[in-house]
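Just one protein chain is left out here, and the rest sit where they should.
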Amino acid sequence: MSKTKVGIINVTGYAGVELARLLYQHPQVELTSVTGRSAAGKRLGEVFPHLASTELTIEAELGEVDFAFSAMPHRESAKEVIPLLNRGIKVVDISADFRLKEAAEYSEWYGFTHPAPQLLKQAVYGLTELHRSQVASAQLVANPGCYPAGAILALAPAVKAGVIEPDIIIDSKSGVSGAGRTLSLETHFSEVNEDATAYALDGHRHLPEIIQELKLLRPEPSPSVTFVPHLIPMTRGILTTGYAPLAPGKAVTGKKGKEELRHIYLDFYQGEPFVKVVEFPPHTKHTLGNNLCLIYPTIDARTGRLIVTSSIDNLGKGAAGQAIQNMNLMLGLPETTGLEALALYP
Amino acid sequence: MSKTKVGIINVTGYAGVELARLLYQHPQVELTSVTGRSAAGKRLGEVFPHLASTELTIEAELGEVDFAFSAMPHRESAKEVIPLLNRGIKVVDISADFRLKEAAEYSEWYGFTHPAPQLLKQAVYGLTELHRSQVASAQLVANPGCYPAGAILALAPAVKAGVIEPDIIIDSKSGVSGAGRTLSLETHFSEVNEDATAYALDGHRHLPEIIQELKLLRPEPSPSVTFVPHLIPMTRGILTTGYAPLAPGKAVTGKKGKEELRHIYLDFYQGEPFVKVVEFPPHTKHTLGNNLCLIYPTIDARTGRLIVTSSIDNLGKGAAGQAIQNMNLMLGLPETTGLEALALYP
Amino acid sequence: MSKTKVGIINVTGYAGVELARLLYQHPQVELTSVTGRSAAGKRLGEVFPHLASTELTIEAELGEVDFAFSAMPHRESAKEVIPLLNRGIKVVDISADFRLKEAAEYSEWYGFTHPAPQLLKQAVYGLTELHRSQVASAQLVANPGCYPAGAILALAPAVKAGVIEPDIIIDSKSGVSGAGRTLSLETHFSEVNEDATAYALDGHRHLPEIIQELKLLRPEPSPSVTFVPHLIPMTRGILTTGYAPLAPGKAVTGKKGKEELRHIYLDFYQGEPFVKVVEFPPHTKHTLGNNLCLIYPTIDARTGRLIVTSSIDNLGKGAAGQAIQNMNLMLGLPETTGLEALALYP
Partner (left out) sequence: MSKTKVGIINVTGYAGVELARLLYQHPQVELTSVTGRSAAGKRLGEVFPHLASTELTIEAELGEVDFAFSAMPHRESAKEVIPLLNRGIKVVDISADFRLKEAAEYSEWYGFTHPAPQLLKQAVYGLTELHRSQVASAQLVANPGCYPAGAILALAPAVKAGVIEPDIIIDSKSGVSGAGRTLSLETHFSEVNEDATAYALDGHRHLPEIIQELKLLRPEPSPSVTFVPHLIPMTRGILTTGYAPLAPGKAVTGKKGKEELRHIYLDFYQGEPFVKVVEFPPHTKHTLGNNLCLIYPTIDARTGRLIVTSSIDNLGKGAAGQAIQNMNLMLGLPETTGLEALALYP
């Protein structure tokens, strides 16, 4: 049986190039076409030497494929994706263009009028653990943002179980590759090395995704979420620490409380191949290069608050790994195909 | 006029060696004696080549000095400090041994019975901006912990003004030098480089300091503080992000709210040489090697919460710089003497 | 057909744990036993969370295996390996204990009397590209040191072809994982981060290996090699720059010279799956986590010198990857089995 032909639109960013690395090594699909504007005509291995063995050439336009990933920036991605959908091709969109259900959110958060609001309902938010069956039957999957992936997975069991009040603080620490391959002073080595800072304190674009998904898990009362991302001097990884008061009635305090909380998480993620509820605060290093999300939930007994910390690779579960997990489901392949690599340590 | 002779007990940790660097360059005091157990007998410049020009030799016992810093570990520091006090020597203790006012806290948090509970009331908590006049007349100053320095300064104006409810989350990100010079797997380069993690989720020893000081600023209602420290791959710096709901009555929301909040902070720190209320989220790089604390307070208008982020050098305002600021006051010197260095950038 | 059972003696160092990662993912062998002294009795995943899925327990003694790797320190490794050989088990020894052909070298460089000098002739130096057929039929393979792997491969074609005089300078820059997992001030994060230094200027133990192998390629005149290793602030990777005067008769100067030199290298490594002669100075990042050695040879036309720079992952081609390449040959498996992973970038 011939392998499914897959393509990547805009391979030249970090999400695109990580998709290429994983797809090239994927045993059930064949990466046959990659595009990129400024680099069109160059061999992929010329621009990215670690991909030299792929022997692909970067094209201006996507070739004939059965399945496509778009790693275009938001706003531009939709324009690329819509024609593919019309031709019946299944697509995972890495950009934000189909993540939010309300078109108005695009005006508010991204500053453009969405070109295809009708597709927003049809698109499935591709955090597989929350929407597995819809992903499996979707034509268009909107891959989650890197911060939302780690944050939503960290909070979902507690929100769903109603053990916390919806007053949620999410404090995330991201490696610099999350800011992309486009040059900026904020990602210039000498500026960001040996530095840490908070940013987007007036509201990061990943916030509406987080709220949307937490609300689906428990619509009432509506969650009140503060999300602050931080940039720290490492290349890959997002560590997220979430805080929320335990709900008065269902509170789970004390040692027994921690154990009960742990079981709520273990039950929620039972059988999940890529989400692990661990016994110690996770390290981003343990998710380096893989598709895992490690979660440690606990209770601050002094204050009656949930503290939960999660670790992902922003280019793994936070982007390309998650996207391939979705593709596997959409193609009827075992969900873990091509994603079994262990973390690179140390 | 001869310069005041100062000494450092246990110069061989990172706080001790930073004290030596700053004191050697201090124009009004003379560093005449440094001690260290395992390194006794060695030239200071042999162990720390950047201090070669000091021409000091590490001693087993402190020589005759007018003023002493103890950079011993907690529990051992008190034993060194008490005899010095009895001889009338002024002391800044870098350890935790005199920071907490209640002896019972030492049993609970540090696991030992305090040897001199009567000194706890007498000792002044050396966060200069909060206790300037007491510091000036103190014989014994307990230098704040590195996390509390950044956290308390970040929250003090809002707590004092009553603009927040006392449900406070403090999420701190620290460089690795904060974990000291003692070897451990947690500070082994290959383990901590390209890694981020949370730790001490069951309660960090710096928490009671933070609560003690915030409570002094506004005793009622008692603050409910969750503090989670994180280790990130850089050598120096602590970035702290604090979160708290705005108080209902005094809430300061909207653009005007942000401006009012900013003025509360500006007023609180008016004239302070080492605390700067800045207009953008601060970078730890901008406090590298100096004694500054940079603070950016803002409001999450969507949720009605205060977000405040502060940056210090954990060895500067978080340890040795703060200690010398206290010494200056205790010796009647201008507070900024020897602490004017600009941050090393980039 | 059942898979070959393989074991790792002393899994708890960085080479051992990288072997475990690669062997667990190897499709043709089964990792069934791992040992470690201090950690015996613990689950492997408890000590190394990224290996949680292996479900192995660290043992005090190696279980029944068909093939073994020893990742013991030198001197201790021989003691472990000899009994295995006597039982007919094939072994790749990661330590230095069987790399040198002359027993006297162990007295000189390692300070101990070799316990089994007769095995030194029998052992095959496992730089596969130079000794492929002997490796294939060996019972005992001595895996090269990390520095020699990159240095010998960089220089071998030029030495073999006689295009250089044997006055060779080797300047290597290593990531810190090369110094192992054992704690030391030299590998303490705050000491080595943002630092570079040379070490072992009186002679590094990897020097006799390098000389031995270069001499095999061209015995006369005997090479005069200066080798200086440097420690730089990254976790993985060795970049080696080699220098030597072009031989007067066979000199290859000018543009044509560079082209001829390049072809000497291309011919030498033709068909090699893991050595790539590249067109630009290689980056260690392009060998991160894989088994490649990238080599760029060129000529300093102003001085008539060869400059050659190579890049490897010290834990890949410099240790565990190389060891598995040898194992594949010794077991009659395709040489690249389990080693096809692309570099992790960025």
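The first chain written gets the first letter, and so on, giving A, B and C; residue counts start at 1 in each chain.
Keep in mind that, in the parts below, a contact is a pair of C-beta atoms (placed from the backbone, for glycine too) under 8 Å apart; a residue touches a chain by one contact, two chains touch by 3 or more.
Remember, predicted model here, so these are calculated numbers, not experimental data.
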Tell me which residue among B:R99, B:K276 or B:K317 touches the hidden chain in the full complex.
B:K276
By the document's definition of touch, the residue of C:Q25, C:T57, C:Q134 or C:T241 touching the omitted chain is C:T241
Could you tell which one of B:R205, B:H286 or B:K317 touches the chain left off the display?
B:H286
Positions on subunit A where the hidden chain makes contact:
14, 175-177, 181, 183-185, 187-190, 192-194, 233-235
Hidden partner sits against subunit C at residues 167, 169, 171, 173, 175, 190-191, 193-199, 201-203, 207, 224-226, 228, 230, 232-237, 239, 241, 243, 245, 281-285, 288, 296, 298, 300, 302-303, 305, 307, 309, 311, 346
At which residues does subunit B meet the chain that is not included here?
14, 17, 21, 24-25, 48-53, 177, 181, 193-194, 235-236, 276, 278, 282-283, 285-286, 288-290, 294, 340-346
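Keep in mind that, in the parts below, only the chains that are shown with their structure count from here on.
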Same-site or different-site touching of subunit B by its copy subunit C, using the half cut:
same
Suppose every chain is reduced to the average of its Cα atoms; which one is closest to the average of all protein Cα atoms?
A
Between subunit A and subunit B, what distance separates the C-alpha centroids? Give it in angstrom.
38
If you average the Cα atoms of subunit B and of subunit C to get two centres, how far apart are those centres in Å?
46
I need the residues of subunit C touching at least two other chains; which ones are they?
14, 177, 181, 193-194, 235
